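Input: a single structure, listed below in structure tokens.
Complex shown without one protein chain; remaining protein chains in place.
For clarity, chains are labelled A and B in written order, and residue numbers in each chain start from 1.
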Amino acid sequence: MTDFFFRFRQNRLALVGLIVILLYAVLAVAAPWAAPHDPYAMSAEAMLAEPGRDYWLGADPFGRDIFSRVLYGARLSLMVGAIAAGIALVAGTIMGMAAGYFGRWTDAVLSRIMDVLFSFPDILLALVIMAILGPSTVNVMIAIGIVYTPIFARIARASTLSVKEADFVEAAKSMGARPMAILWRHILPNIAAPLIIQTTLSFAFAILAEAALSFLGLGVEPDAPSWGIMLNEGKNWMEQAWWVAVIPGVAITLAVLSFNVLGDGLRDALDPKLRSKGA
Amino acid sequence: MAKQETILDVRDLSVRFRTREGVVRAVDGVDLSVRKGEILGVVGESGCGKSVTAQAIMRLLGDARTEEVTGRVVLDGEELLTKTEKEMTRLRGRKLAMIFQDPMTSLNPVFTVGAQIAEGPRWHERLSRKAAGRRSVEMLEMVGIPSPAERAKQYPHEFSGGMRQRAVVGMALSGRPDLLIADEPTTALDVTIQSQILDLLRDLRDRTGAGMIFITHDMGVVAQLCDRVAVMYAGSIVEEAPVKELFKNPRHPYSQGLLASLPVLGSHARLRPIEGRPPDLMRLPAGCRFADRCPFAFEKCVQRPPLMPAGPEHRSACWLEEEKKDD
Partner (left out) sequence: MTESLLEVNGLKKYFPVKTGFGRADQSLKAVDDVSFTVHKGETLGIVGESGCGKSTLGRVLIRLLDPTAGSIRFDGVDLLESSSGELRRMRRRFQMVFQDPQSSLNPRMTVQHILEEPLRTHGIRGGERSRRVRELADAVGLPSDALKRYAHEFSGGQRQRIGIARALALNPEFIIADEPVAALDVSIQAQVLNLMMDLKKEFGLTYLFIAHDLSVVEYISDRVGVMYLGKLVELGDRDMIYREPLHPYTQSLLSAIPVPDPEHRGERVSLKGDLPNPVHPPPGCRFHTRCPYAQERCRGEVPAFREIAPGHHASCHFAEDIREQSPGQANSL
């Protein structure tokens, strides 16, 4: 473990990513107190106000404060990201471990389902699920969770296949340990590293996917302060009021980038074997 | 035999690896020499530096940032450690060659065995494709592979483990090197196949007159194959003697312990293992490195003992030799 922290600390970029994410998290939690305005309050006077003293990052076409909406948007994005990535992690890991450990028909059935899900482009699959479920925050989380489940299932299955051959698993079996105990105590801790890395990366994808779905109008409720909806609303006003689109765009980019560099840093630190020469 | 010409002379060879945790002194002041037609056994347990010594002689330790090789390695009058990589490439295969432990990974699966043996002579001696092909068949025949002409056209996976190791030996000898270094070449093989390979190596030594360094952990193999033995412990040679002398009259307490740890056929006496384990190569004691496991350790052992004469052609790095001389 000390080795892990040592290697992680050496990666400056990943450390910056972590700090940015923590900053987002603090702002998201503190949004009700930190936001200078009500994110839903419209105001005719403030319509498309330029960034300034009253509206730090300007206001949107409905006169809502963009800074406040970005803060509440962080809340929404992180929540969607966390829960969607969580759904994918739990569902994918369970299915992947079951497929890898039990093999035979369990593996055949689960792997075919995952192959089918995998064969769709991510965003298309999410759109189809959203079209079926209808737009709402909860449904966005479910849809994104389903879309990213196969990645976790594949990682968990492949890792389980290699770990289950280890002698310590055979040793546990020969002592009469039950499959559940073996999966939980012996296999899961030994396949955790790649799953943790994938969770971080999926977090970034989930934020992006939520923004994309919302941008397309198939995401969260239309008045919710989602970065994707803000981007959509701003796109028509680019020439008159660039900040309406650019500010949420920057928020998305920064969040996704931070999660990605953090994920890369974690991979290098947790699994030195995968480390590339350039890192 | 004793007056044979020296082919390899190694003086004060040291290898240090720089790691994050500290400097590993893998090899520390090793002196060795090999004569023409002689098989020198280098024996020791894992981590004693025997393989690193071989790699240093072959100049296979290249990374100057993490590895530091000092000392002198003179092969047939030429200093190897100051050679450029290009010059070494010309020497490897022609003047000195190496056989590794795993015969599978030493052969490239996508080329025929014949093509791989021919590669060296084609490169070093600028032999034509045809002449090199003849050489590879000749080599396969020499290492005792039946119907060598057909076998040369086969791929490594079509060879069994023992045959593969024979082919690897043939490949190493294809450039007619003066020195052959074999690093645990029979460890991955079964005993019956091992005995075939040992017979082969002994026979080849007689026929080619090449000098050979045979690295192993197996005292039985040493006894059956080698002419002279160097025992290594924690990066240094602790004892050196002709093979019969070493087994009849082991002087260093580590060599004695090693022999007493060995189950011997026909004897059911309780084994006397060496207690404890070798020191950490990053935190070597200043004095004798075996002292903390040695049943005879005394005050003097806080100083590091050099190799001292212990008999005819027999040297041991133990202060007991000095005591005996004084008596």
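Brief remarks on what is shown
As a convention for this text, a residue touches a chain if its C-beta (ideal position, glycine included) is under 8 Å from a C-beta of that chain, and two chains touch if they have at least 3 such contacts.
Keep in mind that what you see is a predicted model, and the values were worked out from it rather than measured.
The chain omitted from view is touched by exactly one of A:G52, A:P189 or A:G217, namely A:P189. Only one of B:Q194, B:S236 or B:S316 touches the chain withheld from this view, namely B:Q194.
Within the full complex, the residue among B:E45, B:D102, B:E125 or B:D292 touching the omitted chain is B:E45. Contacts to the hidden chain, counted on chain A, fall at residues 166-168, 170-178, 181, 185-186, 189-190. Remark: the residues of chain B touching the chain excluded from display are 45-46, 160-163, 190-196, 198-199, 217-225, 243-244, 247, 257-266, 268, 270-275, 277.
In this text, only the chains that are shown with their structure count from here on.
Chain A and chain B have Cα centroids lying 55 Å from one another.
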